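Apart from one protein chain that is not included, each protein chain of the complex appears where it belongs.
When the chains are written out, they are named A and B in that same order, and each has its own residue count from 1.
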Amino acid sequence: MQIAPVMPKSWRVDNKPHKFCPGCGHGLILKCLGKAIDELEIQSRVIYGCDIGCSLLSWDFFNLDTVQAHHGRTTPVMTGIKRARPELLCIAYMGDGGGYSIGVQHLVGAAMRNEKITVIVANNTQYAMTGGQLAPTTLPGQKTETSPYGRDPGATGMPFQGAEMISAIAADGAYVARGSISHLAQLTGFLKKALKNQIDGHGFSFVEALSACPTNWRTDAAGTWEFIEKDMAGYFERGEIKVPGQKEATADA
Amino acid sequence: MPETTRMVLAGEGGQGVQAIAEILAEAANEEGRQALYIPSFGVEQRGGVSVAFLQIGDHAIGSPKFLRGDVVAALSDRAVRRIAPYAGPETTFIYDSAMEGVADDLPRNAARVMPVPAMEVAKKEFQPRVYNMVIMGALIGATGIIPLDRAKTALEKKLGYKFEKRPQLRELNFRALERGMELGRGGMGGGLN
Partner (left out) sequence: MSEELVIEEKRVFMTGNEVVAWAALAAGADIMYGYPITPQNEVMHYWSRLAPRYGKNFLQTEDELSAGFATAGGVMAGRKAFTATAGSGSVLMQEPMAMVEMMRLPTVTVVQQRGGPSTATVIYSQQEVALTTMGGNGEGMRVVYSTAGHQDLYDYTIKAFNSAWKYRFPAFVLGDGYQAKMREPLTIYEPEKRGITLLEPEPYVGREGKPGQDRPPAQYRNTYNLEEELYEKLMSDIRDFEKISAEIAEYESMHTEGAELVIIAHGIVFRAVGEAVSNLREQGLRVGGFRPVTLRPLPAAQIKDLVAGVKKILVVESAYGQMARLLKETACGAPCEIHTMFKPGVGIAAEEVEEKAKEILHSQ
């Protein structure tokens, strides 16, 4: 006998189980997102955008109208839709390569203009779909296919503080937070608040989600957990960074 | 006059060559004639010579680019050097007689090389700011390309909002324009070659 897993109502059930690798963080983030959409009852109004890389595997993931773009350009596609039809709720979902490297100008542009869209960046410290290369978020000393001896911050810099950067440039009314797949209730809460911020028309909303890639990390379950909770946590602090109406939000551990 | 009159105007930024070309083109268009005006612009346009290409005729105008002008007018020494190549055996080449040291740069193949004392006239008889009106008048005088009243109407359209506030400006500009026409018609010092 098989017990059907509990899925958010906004998920498509006809094409589950999903296509992500075992242990991948995407499924968890998208579960939190699905729950947030369900709880806010906005399924009819949401346009979901995913990017190139592993996030593209979610192009038919939800019972949501969906556009799959690439290179972080999902942000301007959602901007284009939002500007044309402000009543729609636009979500751009991408990895740290699209969000923080090749498409970072779009994230910066959207945040500066306070576009009323929600961007979610999954941070798994490397490029996963392409086989595990160095990303802006790679930790010092972390081995990837293009930093085989470990990331040398002197040569390639320190892990990029994306959420903090967005918080620094976004206008009042923007919502910025960082959650993690290791704290699902908190992550769901952040996603809900981010979407609520768009619904209320306050401004840009942004959530970085610390994610996992056991395939490229080459970790077992315990190793994966340790990497997120210990190694990543040392560089990426969880919590709300910018909340409308609050000048400086305190980290919520 | 040929079927289509082709003009090249060049000067320093601020001398108003683009405004002159635009007004002439607008005036011709208002008359129901064909006109094509194109400014030549480069990345260095703010510090360089400003060139305007203008064609007026009775039939649809062809390429915006042409090799020889019927009238080629230069308002500065750099402008003389820049647009002298547009002069040919049928060209009237107009330049301001106030500029010095251009004798060697004037085109030798032009039908007519015509110095016009526009700067001198503008300074002595009016104000330096109406220099471009004197030049425009001289061009109209030399070519008959548009009737004077059309030029005035076009000016009114472009500068009317200024004239409203200061009616004496209208008078000043129109007089400068008319004086320029006399200079152009007279062909003062024409036929050097």
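Methods note: a residue touches a chain if its C-beta (ideal position, glycine included) is under 8 Å from a C-beta of that chain, and two chains touch if they have at least 3 such contacts.
Just so it is clear, the model here is predicted, and its values are computed rather than measured.
Engineer: Tell me which of A:P76, A:P136, A:P159 or A:G189 is the one touching the absent chain.
Structural biologist: The missing chain is touched by A:P76.
Engineer: Of the residues A:H106, A:R151 or A:K196, which one touches the chain left out of the display?
Structural biologist: In the complete complex, the chain left out is touched by residue A:H106.
Engineer: In terms of residues, what is the contact footprint of the unshown chain on subunit B?
Structural biologist: Subunit B touches the chain not shown through residues 22, 25-26, 29, 34-43, 61-68.
Engineer: Name, in rising order, the residues on subunit A that touch the hidden chain in the full complex.
Structural biologist: Here the touching residues of subunit A are 10, 12, 43-45, 47, 52, 56, 59-60, 62-71, 73, 75-85, 88, 105-106, 108-109.
Keep this in mind: only the chains that are shown with their structure count from here on.
Engineer: Return the distance between the CA-based centres of subunit A and subunit B, expressed in whole Å.
Structural biologist: About 63 Å separates the centre of subunit A from that of subunit B.
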